[in-house]
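Only one protein chain is missing; all other protein chains are in place.
Now for subunit A:
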Amino acid sequence: MSGTDYNFAYLDEQTKRMIRRAILKGVAVPGYQVPFASREMPMPYGWGTGGVQVTAACLVPEDRLKVIDQGADDTTNAVSIRKFFQKTAGVAVTERTAEATVIQTRHRIPELPLTEDQILVYQVPIPEPLRFLEPSEVETRKMHALEDYGLMHVKLYEDIARHGEIATAYAYPVKVEGRYVMDPSPIPKFDNPKLESAALQLFGAGREQRIYAVPPYTRVVSLDFEDHPFDPSKAAHPCALCGAEDSYLDEVIVDDAGGRMFVCSDTDYCAGRREAAA
(Lines give C-alpha, C1' and ligand atoms only; values in the text may rest on other atoms or scores of the structure.)
Protein backbone atom coordinates (compact mmCIF):
# COMPACT_ATOMS: atom_id res chain seq x y z
CA MET A 1 0.00 0.00 0.00
CA SER A 2 1.39 3.39 -0.84
CA GLY A 3 1.25 6.45 1.38
CA THR A 4 -1.33 8.16 -0.81
CA ASP A 5 -4.03 5.71 0.29
CA TYR A 6 -4.22 7.52 3.65
CA ASN A 7 -5.80 10.78 4.53
CA PHE A 8 -3.17 13.34 5.54
CA ALA A 9 -1.64 12.17 8.84
CA TYR A 10 -3.62 8.89 8.87
CA LEU A 11 -6.71 10.08 10.79
CA ASP A 12 -9.82 11.24 8.91
CA GLU A 13 -10.72 14.93 9.11
CA GLN A 14 -13.70 14.44 11.44
CA THR A 15 -11.54 12.62 13.96
CA LYS A 16 -8.91 15.34 13.79
CA ARG A 17 -11.57 17.98 14.41
CA MET A 18 -12.78 16.05 17.43
CA ILE A 19 -9.24 15.83 18.79
CA ARG A 20 -8.60 19.52 18.09
CA ARG A 21 -11.72 20.43 20.07
CA ALA A 22 -10.38 18.40 22.99
CA ILE A 23 -6.99 20.12 22.64
CA LEU A 24 -8.59 23.58 22.61
CA LYS A 25 -10.55 22.74 25.73
CA GLY A 26 -7.37 21.46 27.34
CA VAL A 27 -5.57 24.69 26.49
CA ALA A 28 -8.45 26.72 27.91
CA VAL A 29 -8.37 24.79 31.19
CA PRO A 30 -4.66 24.09 31.82
CA GLY A 31 -4.01 20.74 33.49
CA TYR A 32 -7.61 19.51 33.16
CA GLN A 33 -7.97 16.05 31.64
CA VAL A 34 -10.33 16.34 28.68
CA PRO A 35 -11.99 13.08 27.63
CA PHE A 36 -11.84 12.34 23.90
CA ALA A 37 -12.93 9.49 21.65
CA SER A 38 -9.53 7.84 21.22
CA ARG A 39 -9.23 5.80 18.03
CA GLU A 40 -7.60 2.48 17.37
CA MET A 41 -4.18 3.22 15.93
CA PRO A 42 -1.98 0.81 13.98
CA MET A 43 0.23 0.23 17.03
CA PRO A 44 -0.35 -1.32 20.45
CA TYR A 45 -1.59 0.68 23.42
CA GLY A 46 1.39 1.79 25.46
CA TRP A 47 3.40 2.66 22.36
CA GLY A 48 2.17 6.20 22.11
CA THR A 49 -1.29 5.94 20.59
CA GLY A 50 -2.39 9.08 22.45
CA GLY A 51 0.64 11.11 21.41
CA VAL A 52 0.30 9.98 17.81
CA GLN A 53 -3.33 11.09 17.64
CA VAL A 54 -2.50 14.51 19.11
CA THR A 55 0.41 14.89 16.70
CA ALA A 56 -1.80 13.86 13.77
CA ALA A 57 -4.35 16.50 14.75
CA CYS A 58 -1.66 19.21 15.02
CA LEU A 59 0.38 18.49 11.90
CA VAL A 60 0.18 20.66 8.79
CA PRO A 61 2.09 19.85 5.58
CA GLU A 62 4.69 22.57 6.29
CA ASP A 63 5.63 21.07 9.66
CA ARG A 64 9.00 19.57 10.50
CA LEU A 65 8.61 16.68 12.93
CA LYS A 66 11.00 15.34 15.55
CA VAL A 67 10.23 12.23 17.56
CA ILE A 68 12.15 11.23 20.66
CA ASP A 69 11.91 8.28 23.00
CA GLN A 70 13.67 8.68 26.37
CA GLY A 71 15.54 11.59 24.80
CA ALA A 72 16.87 9.57 21.86
CA ASP A 73 15.94 9.95 18.19
CA ASP A 74 17.16 6.51 17.20
CA THR A 75 15.20 4.08 19.39
CA THR A 76 12.50 1.76 18.06
CA ASN A 77 9.53 3.77 19.24
CA ALA A 78 10.89 7.06 17.92
CA VAL A 79 11.97 5.62 14.57
CA SER A 80 8.63 3.86 14.03
CA ILE A 81 6.51 6.91 14.78
CA ARG A 82 8.72 9.16 12.67
CA LYS A 83 8.40 6.73 9.73
CA PHE A 84 4.66 6.51 10.32
CA PHE A 85 4.22 10.24 9.79
CA GLN A 86 6.70 10.37 6.93
CA LYS A 87 4.55 7.80 5.19
CA THR A 88 1.07 9.01 6.10
CA ALA A 89 1.63 12.78 6.18
CA GLY A 90 4.73 13.20 4.07
CA VAL A 91 6.03 15.88 6.42
CA ALA A 92 9.71 16.75 6.75
CA VAL A 93 11.49 15.24 9.72
CA THR A 94 14.52 16.26 11.69
CA GLU A 95 16.55 15.16 14.66
CA ARG A 96 17.48 18.72 15.59
CA THR A 97 15.41 20.20 18.38
CA ALA A 98 15.88 23.75 17.17
CA GLU A 99 14.64 22.97 13.65
CA ALA A 100 11.52 21.04 14.62
CA THR A 101 8.07 22.63 14.73
CA VAL A 102 6.34 19.63 16.30
CA ILE A 103 8.16 17.32 18.71
CA GLN A 104 6.54 14.14 19.92
CA THR A 105 8.23 12.82 23.03
CA ARG A 106 8.15 9.87 25.32
CA HIS A 107 9.48 10.44 28.85
CA ARG A 108 11.77 13.45 28.26
CA ILE A 109 11.77 17.16 27.56
CA PRO A 110 14.60 18.25 25.21
CA GLU A 111 17.49 20.00 26.96
CA LEU A 112 17.45 22.91 24.51
CA PRO A 113 14.83 25.49 25.62
CA LEU A 114 11.82 25.38 23.32
CA THR A 115 10.39 28.41 21.52
CA GLU A 116 6.95 29.86 20.92
CA ASP A 117 6.87 28.32 17.43
CA GLN A 118 7.09 24.79 18.73
CA ILE A 119 4.60 22.22 19.98
CA LEU A 120 5.72 19.46 22.35
CA VAL A 121 3.46 16.38 22.34
CA TYR A 122 3.80 13.89 25.20
CA GLN A 123 2.85 10.23 25.15
CA VAL A 124 1.07 9.56 28.42
CA PRO A 125 0.48 6.09 29.84
CA ILE A 126 -1.53 7.09 32.94
CA PRO A 127 -2.96 10.61 32.95
CA GLU A 128 -4.52 10.42 36.43
CA PRO A 129 -2.02 11.58 39.11
CA LEU A 130 -4.29 10.22 41.86
CA ARG A 131 -4.71 6.78 40.28
CA PHE A 132 -2.67 4.74 42.73
CA LEU A 133 -3.89 6.72 45.72
CA GLU A 134 -7.62 6.54 45.04
CA PRO A 135 -8.79 3.59 42.95
CA SER A 136 -12.21 5.02 42.08
CA GLU A 137 -12.25 7.16 38.94
CA VAL A 138 -15.56 8.69 40.02
CA GLU A 139 -13.91 9.82 43.24
CA THR A 140 -10.73 11.13 41.59
CA ARG A 141 -12.77 13.28 39.21
CA LYS A 142 -14.67 14.63 42.18
CA MET A 143 -11.37 15.36 43.92
CA HIS A 144 -10.15 17.31 40.89
CA ALA A 145 -13.43 19.20 40.70
CA LEU A 146 -13.30 20.14 44.38
CA GLU A 147 -9.54 20.75 44.39
CA ASP A 148 -9.29 18.11 47.11
CA TYR A 149 -5.60 17.29 46.79
CA GLY A 150 -4.53 16.44 50.36
CA LEU A 151 -4.01 12.83 49.34
CA MET A 152 -1.22 13.79 46.93
CA HIS A 153 0.79 15.09 49.86
CA VAL A 154 0.07 11.90 51.80
CA LYS A 155 1.99 10.09 49.08
CA LEU A 156 4.92 12.49 49.41
CA TYR A 157 4.72 12.14 53.22
CA GLU A 158 4.98 8.37 52.83
CA ASP A 159 8.02 8.81 50.61
CA ILE A 160 9.83 10.87 53.23
CA ALA A 161 8.76 8.60 56.10
CA ARG A 162 10.09 5.56 54.28
CA HIS A 163 13.10 6.87 52.39
CA GLY A 164 14.08 10.07 54.21
CA GLU A 165 13.37 12.17 51.13
CA ILE A 166 10.77 12.48 48.39
CA ALA A 167 11.76 9.38 46.46
CA THR A 168 9.40 9.94 43.54
CA ALA A 169 11.89 10.33 40.69
CA TYR A 170 9.63 10.44 37.64
CA ALA A 171 5.99 11.35 36.95
CA TYR A 172 6.46 13.84 39.77
CA PRO A 173 3.10 15.57 40.43
CA VAL A 174 2.77 19.25 39.57
CA LYS A 175 0.14 21.91 40.14
CA VAL A 176 -0.74 23.82 36.99
CA GLU A 177 -1.62 27.51 37.21
CA GLY A 178 -2.54 27.09 40.89
CA ARG A 179 -5.49 24.84 40.14
CA TYR A 180 -5.20 21.32 38.71
CA VAL A 181 -2.75 18.70 39.94
CA MET A 182 -1.31 17.01 36.87
CA ASP A 183 0.80 13.99 36.05
CA PRO A 184 3.50 15.32 33.71
CA SER A 185 3.83 11.81 32.16
CA PRO A 186 6.84 9.76 33.25
CA ILE A 187 9.46 12.44 32.63
CA PRO A 188 12.28 12.48 35.21
CA LYS A 189 11.71 15.09 37.89
CA PHE A 190 14.88 16.74 36.53
CA ASP A 191 12.67 17.91 33.63
CA ASN A 192 9.91 19.35 35.82
CA PRO A 193 11.31 22.93 35.83
CA LYS A 194 11.25 22.83 32.02
CA LEU A 195 7.46 22.42 32.07
CA GLU A 196 7.32 26.21 32.36
CA SER A 197 8.08 26.76 28.72
CA ALA A 198 7.53 29.07 25.77
CA ALA A 199 6.19 26.16 23.70
CA LEU A 200 2.69 24.72 23.75
CA GLN A 201 2.73 21.36 25.54
CA LEU A 202 0.06 18.77 24.78
CA PHE A 203 -0.44 15.44 26.53
CA GLY A 204 -2.23 12.52 24.89
CA ALA A 205 -3.25 9.28 26.61
CA GLY A 206 -4.71 6.90 24.03
CA ARG A 207 -5.80 3.95 26.13
CA GLU A 208 -7.15 6.21 28.88
CA GLN A 209 -8.79 8.54 26.31
CA ARG A 210 -7.61 11.78 27.86
CA ILE A 211 -5.95 14.90 26.48
CA TYR A 212 -4.55 17.72 28.59
CA ALA A 213 -2.38 20.73 27.96
CA VAL A 214 0.02 23.25 29.43
CA PRO A 215 -0.15 26.48 27.39
CA PRO A 216 3.00 28.59 26.90
CA TYR A 217 4.28 30.44 29.97
CA THR A 218 1.88 28.66 32.33
CA ARG A 219 2.93 28.43 35.97
CA VAL A 220 3.81 24.82 36.83
CA VAL A 221 4.80 24.08 40.43
CA SER A 222 6.17 20.75 41.61
CA LEU A 223 4.48 19.69 44.85
CA ASP A 224 6.65 19.50 47.96
CA PHE A 225 6.85 20.22 51.69
CA GLU A 226 8.18 23.43 53.19
CA ASP A 227 10.95 21.53 54.97
CA HIS A 228 11.53 19.08 52.08
CA PRO A 229 11.60 21.31 49.00
CA PHE A 230 11.44 19.94 45.46
CA ASP A 231 14.86 18.82 44.20
CA PRO A 232 15.32 18.18 40.45
CA SER A 233 18.16 15.74 40.95
CA LYS A 234 20.30 13.93 38.38
CA ALA A 235 23.31 11.62 38.38
CA ALA A 236 26.36 13.43 39.76
CA HIS A 237 28.55 12.98 36.69
CA PRO A 238 29.39 14.88 33.52
CA CYS A 239 28.39 13.29 30.18
CA ALA A 240 31.14 10.85 29.12
CA LEU A 241 30.80 11.89 25.47
CA CYS A 242 30.25 15.65 25.46
CA GLY A 243 31.18 16.60 29.00
CA ALA A 244 27.90 18.39 29.69
CA GLU A 245 27.21 18.85 33.40
CA ASP A 246 23.72 20.32 33.06
CA SER A 247 21.94 17.58 31.13
CA TYR A 248 20.03 14.51 32.23
CA LEU A 249 22.17 11.37 32.02
CA ASP A 250 21.57 7.73 31.17
CA GLU A 251 23.67 5.14 32.91
CA VAL A 252 25.00 2.63 30.40
CA ILE A 253 26.54 -0.68 31.44
CA VAL A 254 29.47 -1.23 29.07
CA ASP A 255 30.88 -4.62 30.11
CA ASP A 256 30.20 -7.47 32.51
CA ALA A 257 32.87 -6.35 34.98
CA GLY A 258 30.97 -3.45 36.49
CA GLY A 259 32.07 -0.88 33.91
CA ARG A 260 29.60 1.88 33.25
CA MET A 261 29.38 5.27 31.66
CA PHE A 262 27.01 8.20 31.96
CA VAL A 263 25.88 9.82 28.72
CA CYS A 264 23.33 12.49 27.82
CA SER A 265 19.88 11.03 27.42
CA ASP A 266 19.10 13.79 24.86
CA THR A 267 21.06 12.48 21.84
CA ASP A 268 20.58 15.63 19.77
CA TYR A 269 21.88 17.86 22.58
CA CYS A 270 24.92 15.60 23.01
CA ALA A 271 25.68 15.42 19.29
CA GLY A 272 25.28 19.19 18.92
CA ARG A 273 27.76 19.83 21.71
CA ARG A 274 30.30 17.42 20.27
CA GLU A 275 29.98 19.03 16.81
CA ALA A 276 30.50 22.47 18.29
CA ALA A 277 33.60 21.28 20.17
CA ALA A 278 35.11 19.58 17.11
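One rule holds in what follows: contacts are C-beta pairs under 8 Å (C-beta built on N, C-alpha and C of every residue); 3 or more make two chains touch, one makes a residue touch a chain; residues count from 1.
Here, contacts and distances are computed from a predicted model.
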| UniProt names the one chain left off this complex as which of "Formate dehydrogenase, iron-sulfur binding subunit", "Branched-chain amino acid ABC transporter permease", "Ion-translocating oxidoreductase complex subunit E" or "Phosphonate C-P lyase system protein PhnK"? | "Phosphonate C-P lyase system protein PhnK"
| field | Hidden-chain contact residue, picked from the options A:28, A:60, A:154 or A:254 | value | A:154
| request: Considering the whole complex rather than only what is displayed, give the residues of subunit A touching the chain that is not shown. | output: 142, 146-148, 150-151, 153-154, 157-158, 160-162, 225-228
